[in-house]
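All protein chains of the complex are present and in place, except for one that has been dropped.
Every chain is named by a letter (A and B) in the order it is written, and numbering of its residues begins at 1.
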Amino acid sequence: MTPIHLGNNSDATSTSSKSSSNHTQDRNQWPHGFLPKEQFPAFIDLLNQSFDEVIGPRVDQGAIVYDAIRSASELPHGWTDVQSPGVYRLERKSSIDDSRTDHSCEEEYFGYNVGPHSWKKYLFPPLTTLMKSKKTTDGWQMEMTAEPIKRRVLLGVRACELAAIAIQDKVFLTSGTVDPIYQTRRNHLLIIAVNCTQAASTCFCTSMNSGPECRSGFDLAMTELSDGFLVEVGSDAGQTIFESLKLRTVTTDEIDRGRTRRARAVEQITKRMNTDGIRDRLLSQLENPHWNDIASRCLSCANCTMVCPTCFCSSVDEVHALTDDEIVRQRRWDSCFNVDISHLSGGPVRDTIRSRYRQWLTHKLATWIDQFDTSGCVGCGRCITWCPVGIDLTKEVATLCEESS
Amino acid sequence: MTIAPSLSPVPQQGSWQSHPAEIVSILEEIETVSTYRMRFRDPELARSYRFKAGQFNMLYVPGCGEVAISHSGPPDSDTGDFLHTIRVVGRVTEAIRALEVGETLGVRGPFGNPWPLETYRGRGFDVFLVAGGLGLAPLRPVVYQLLKERDHYGRIGLLIGARSPSMLLYSEEIRAWESSGIEIQRTVDRADQDWHGSVGTVPLLIDRLRGVRLDRTAMFVCGPEVMMHYSAQSAIRLGLDPSAIWVSMERNMQCGFGHCGHCQWGSLFLCKDGPVVRWDSAFSKMRVRDL
Partner (left out) sequence: MKSKPKIAIIKFASCDGCQLTLLDAEDELLAIADAVDLAHFAEASSRLDAGPYDVAIVEGSITTEEDRLRLLRLRQECRWMVTIGACATSGGIQALRNFADHEEFIRAVYATPETIHSLATSTPIASHVRVDFELRGCPVDKSQLLEVLSSLIAGHRPRTSTESVCQPCKRKGTVCVVVAQGIPCLGPITQSGCGSICPAFDRGCYGCFGPTVQPNMAGHSQGVLLPRMSERDAVNLLRGFNAAAPSFQQESVRLWQITQTRDSTR
């Protein structure tokens, strides 16, 4: 296969915003195809030839993380994970798969659940340079720094993660001010989504109406079967790639098997959060004594906000070079769990773990709706798994709100 | 490629780009408080820069950091100069204090919701400004504008509170305002032997107001949170509607455009949904401790 050229337009906005808006209504008008497993490695090679970077899942540090993927052999084939509050364990798929699958013990490329990383790090980088100041004889000169453009593929994006990207789009692109770093990175992205065919005990996307099936916000979406992938197109760019792959059409049997696998994910989701009127229910509980109970367990360590795919707080640090008069302003992920975030000259506004946890939870599930017309939670369960003491927000919400009735 | 939702054609509301500005002059006001006259180095920017009363800038000392400071000068100066009245309270303000005339610092802005003068202008409204301590600084641009557009408003009052007579900001200028028809009342927490005025907190001045036209009065309050709280309570006791009372909130503003998350207060990003907030919206949040 020869590399695909999607045109050199960095501003694909004009072409695809139209197609993506059509997408949700006329989903079935986009073509579907079948990519046999044997051809999958060549597909990854093609992506690598056509883009600067292919980011996808790989096994590292005892987990499935997102990193550059040079070939299909680097994908977590045959690996899965077992998750519960405060616990994540990597396992071989064959050791735990059950009989409900169409091919039990089948080794899959995407047979895992979301892990410690989120795609946020590629759009809203954890550390990034904003501006440079240089001292001259005529005072300070200041200029914004720009990063080189990288065309990236995000491979293996799940439905909850598509929802998370859509939420950060609202924060960084359409809330009044455009973040140029986010915008540039976002506009040079090809998103290949993967439908979940299993779920972790910490997943609750069905409660947040964000999954497990990918409905919009992707260029291509795949459902993994034992012998290949059902491939669905979601945008003009996806269409271009789809055409170059020259896939055969899918059979009814394949469609059925795909549906069965996707249904398995839905069945495996057991965690629930009642989101009916959650904004008002939570905001009526600001003085609930249960916040103190949570504060006795919460370490205010900020892990939940670091792994959250929608959390967007940041701070800017001054970085000096001693050797010259150049100062760089560097933005880093920050967290509402830090005492300093609400710093005022008279002291921090939120000076207790109670008030900081309350800020996080009520922002995520309630005031976020006022700000961005959407919940800030997509039900991915990362904050539950990666909380070192295993605090489960769905349980805390249930306790907080049950005491109101 | 997957495209981000269509980008609005509206101009960028805010950016991390700071622009070098020169300190043109420094006026020592009271202890630890000085007013800085600044001008952008870029002549085009100096010419085109505009702000509204109640808005703030992010002042930047490279190597030290940024601090949010309200405008304290006239909103429509033709000179391209703008003023900031700054109290030394932390690292960045200390670093600004160390700067001399002719030196440069970085400025981003203006940010934030201004005082809602446009809501009341030309409708015969009376406007009362209530200032506690350094809270007078963000209200001074309002005074300038009210004086400039005097005919568009009815009665104009300025109620000022300070810890002591020596802590009263802009005292000389206030005497000039008084003679141009603004009703001024002052109070101090602690009097000295030369003080003949009122002693007590600012809300007391509101309690004593007479002849307030309840359906034709707006009140802008700026000062410490507790002072704003009790001032608003006094105004409501007087009969003012909560929707006619406006306060200017202080939180940790960092980006200025609602991206960094620091200044959240309930559902508001005070850097862009504030700092000026209507009392009916502020009240419910102010009642919650550590919100």
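Convention: a residue touches a chain if its C-beta (ideal position, glycine included) is under 8 Å from a C-beta of that chain, and two chains touch if they have at least 3 such contacts.
The structure presented is a predicted model; accordingly, all values stated were derived computationally and were not measured.
S.K.: Among A:G86, A:G139 or A:G176, exactly one should touch the missing chain; which is it?
M.R.: Considering the complete complex, A:G86 is the one touching the chain left out.
S.K.: Quick one: say which of A:C298, A:V378 or A:L400 touches the chain that got left out.
M.R.: A:C298
S.K.: Have a look at B:R50, B:R91, B:K148 or B:R163 and name the one touching the chain we're not showing.
M.R.: Within the whole complex, the residue contacting the unshown chain is B:R91.
S.K.: Consider the whole complex, including the chain that is not shown, and state which of A:K93, A:H117 or A:R185 touches that chain.
M.R.: Within the whole complex, the residue contacting the unshown chain is A:H117.
S.K.: For chain A, which positions touch the chain that isn't shown here?
M.R.: 60-63, 65, 67, 86-90, 115-117, 121, 126-127, 295-303, 306-307, 317, 319-320, 322-323, 332-335, 338-340, 351-353, 385-390
S.K.: Need a quick check: the contact residues on chain B for the chain that isn't drawn.
M.R.: Residue positions of chain B that touch the missing chain: 61, 63-65, 91, 94-95, 98.
Here is the rule we use: only the chains that are shown with their structure count from here on.
S.K.: What residues of chain B sit close enough to touch chain A in their complex?
M.R.: 1-8, 10, 12-20, 22, 41, 62-66, 89-90, 103-106, 250-252, 254-255, 257-262, 264, 266-267, 269, 272, 288-291
S.K.: Once bound in the complex, which stretches of chain A touch chain B?
M.R.: Counting only chain A, the residues touching chain B are 6, 12-13, 15-17, 20, 130-131, 133, 135, 138-144, 169-180, 183, 186-191, 217-219, 234-235, 237, 286-287, 312-316, 318, 320, 327, 329, 331, 334, 336, 341-345, 349-352, 354-355, 358-359, 363, 366-367, 370-371.
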